[in-house]
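Worksheet: one structure, shown below.
Omission of a single protein chain aside, the complex is shown with its protein chains in their original locations.
Lettered A and B in written order, each chain numbered from 1.
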Amino acid sequence: MLAGLLAQVLNGVQYGLLLFLIGSGLTLIFGVMGVINLAHGSLFMIGAYLAFAVAGATGQFWLALPLAIIGGAALGTVLERLLFRRFRTRPHMDQVLLTFALILLFEEARSAVFGNQFHSVAIPAGLDFSVPVVGGFRYSAYRLAVLAICLAIAAGMVWLIERTRIGSAIRAAAENAAMLDLLGVDATRIHRLVFAGGTALAMLAGALAAPLQSVYPGMGDGFLILSFIVVVIGGLGSVAGAFWGALLVGMTDTMAKAYVPQAGGIAVCAMMAAVLIWRPAGLSGRG
Amino acid sequence: MAVTQGDWAMGHISRRAMLAGTALTAGLARPAIARDVPLQVGTMLPFSGTYAALGENIFAALELAIAENGGKLGGRPVALIRLDDESDPAKAPANVNRLVERDNADVLVGTVHSGVVMALVQAAREHRIPLVIPNAGNVAATRDLCAPSVFRSSFSNWQPAYGMGRALAARGVKQAAWVTWDYAAGHESADGFRDGLRAGGAELTHTLTVPFPETNFQPVLAQIGGLGVEAVGAFFAGGGAIQFVKDYAASGLRDKIPLCGSGFLTEGVLKPQGAAADGIQTALHYGDGLDNPRNIAFRAAFKAKTGRDADVYAVQGYDAGQMLAAGLAGTQGDPVATQALAAAILATRIDSPRGAFTLSPSHNPVQTIWLREAKDGQNKVIGAAVKDLADPGTGCKMAGA
Partner (left out) sequence: MIVASRTGQALLGVAALAIASMPFWASSWHMQLVSTALVGALLALSLQLLVGGTGLVSLGQAGFFGLGAYTVYLLGSPPVWIALPAAMAAAGAAALLTGTLALRTRGFFFLMTSLAFGQMMFFAFHDTGLGGGSDGQFIARPFLGFALSRQNRPAALLLANLTVLTIVYAALCWLMGTAFGHALQGIRSNENRMAAMGHNVQRLKLAAFVLSGALAGLAGHMSVLTDGFVNPGLLDWHRSAEALLMILLGGIGALHGPILGAFALTAVQEAGSLLTDRPRLIEGAVFLAAVLFLRHGLAGRRR
């Protein structure tokens, strides 16, 4: 029983950290640019399909990770340049509709390029074994590796945001857009950087998740809602808030699914409602 | 065009072409049955989304069966209408209306998704249009909601799981658990598994569920080790099946508690499952290496037509065509003579690649459930789990049932 619980905690942390990769980009894009991006889940899906394509063509899964980052940054730059820049000052409603249209178009493009089958990405050869964790329950080495990678990225992001010049500019922008001009920073550059970075993180998360779950149409949908909940719980524009929010969501979701499966979907939404009633602007308290 | 004359070589009509045809016939009364008027076969299948591959195989095999019947059904030329249902139950009523009201379909074939199929069953009951279900296994279609005009060429969810339960019990297993998505098909298969175990003196002690269509199985896997069961059966399909089998192996459970299941656990997904699936036994009404001449001929013809290997879905589509041929032959091509059509189908022994079968009084196949073992990318048949198994058909109130 205790062993089972420990295993569930591990599952919750691993799931939560993956959510953090998606949610941290989302929270920065909203915090800094004020844009709601419903297509963020589609970017996750694109990352997973990229991993599928790269692993299939070259047999080198690891190659997919840098490619997801580079490709994500490129795609993010293009999207920001062509569309999102113009929607910064538009009402939320227009942003919702723009990004809903993007979901439809990304799904259709995915269907045209890859078809509609479920695909599977093999776990990279070096990590295709499992490690005994507790009480005879074994845990996949690749899952542990994903956990480590996510933690490393989270640490890197905190360092970037808290300790560097560009990070302080991003924090300032999330705090108050007008501050940027006072600091003498080019706001457009910050926007492009944040959007490209967020897209890259979502695609990296997709690539990392590909061997853990099948690659299939609409796979980003579930992650989209959960990562929005992460953003709201954590507070807009707060990377640290997104981190704790992601762990909370990952843990709640895993525990609910394990012990009260019928309430699996409701539990996370209920938790978010509870947090908002307690702190209407999320845990980090701004907004 | 809707007025395609006689020639099967025209193939199916696309919806685009139908548009012109409907515009011509809109408002006109339906013509009386004439032997040279094409029979409109409305197929509603998933051609996009998760189940697209299943829909394509069913459709191709249905075309094959009709072509082998001289391109005719009941002596009438055939026009196949192809409608994508997207496996979206919310769009199902509108899609069925498209076939029935807009395209004036004479007979219906569909579909894969068990929620969507309910709209077809509803229409078949209301409009008395003959319907053949080439996959969806919800038990209701041939139990509470059975109707003289509703037929199934596939299976009921109860059947394969019952076979698996019987096979486990026969091997001496006393206690087993069932893992499934939390939806109707999963629960119906759990009932079958339980009944099969009981029939052999064993017990189903736990049913674990995962919300549909979640593929994060870690929470349930962490519980299985502590259940104290001798075997675990599972009902998952498609991407869920791939992931569950891989995760089950990775969690180290495979060497302690053997995994088995309804055949869909390893159907069409063995390649991505890889070594994780080796040795998994499943039960289904079809399998690889069924050594009968009918099967060998069918597989060759299907391969020649599509370039793909036939699977259980293709067999179900093929047999849907055979059932329509048998029924309409009995009514000289009149789809409205429901009683005569049903009588003709029920009187026929369908010569299926899975092994010949007949229909039960509630219109579900009475068929052998094969026990298969996954090896080298194939679900090799290793014997019969249950011979000539009929779904109980509980609650079917139909004259003659």
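One rule holds for everything that comes next: a contact is a pair of C-beta atoms (placed from the backbone, for glycine too) under 8 Å apart; a residue touches a chain by one contact, two chains touch by 3 or more.
Keep in mind it's a predicted model, so treat the numbers as computed, not measured.
The chain not shown here makes contact, within the complete complex, with A, B. Touching the missing chain, out of B:182, B:195 or B:351, is residue B:182.
For the options B:84, B:106 or B:267, the residue in contact with the chain missing from this view is B:84. Screening A:7, A:64, A:147 or A:232 against the full complex identifies A:232 as the residue touching the chain left out.
If you put the missing chain back, the residues of chain A touching it would be 30, 36, 38, 91-94, 96-98, 100-105, 107-108, 111-112, 225, 228-229, 231-232, 236, 261-266, 269-270, 272-273, 276-277, 280-282, 287.
Interface with the hidden chain, as seen from chain B, comprises residues 15-16, 19, 26-27, 47-48, 84, 88-90, 92-94, 97-98, 101-102, 114-115, 118-119, 121-122, 126-127, 138, 182-184, 211-212.
Methods note: only the chains that are shown with their structure count from here on.
Separating the CA-averaged centres of chain A and chain B is a span of 38 Å. Those residues of chain A whose C-beta lies close enough to touch chain B in the complex are 1, 3-4, 7-8, 11, 14-15, 111, 115-120, 122-123, 130, 132, 135-140, 213-214, 216-217, 222, 254-255, 257-258, 261-262, 264-265. Residue ranges of chain B in contact with chain A, taken from their complex: 48-50, 52-53, 182, 208-211, 214-216, 218-220, 222-223, 225-226, 238-240, 242-243, 246-247, 250-252, 256, 269, 272-274.
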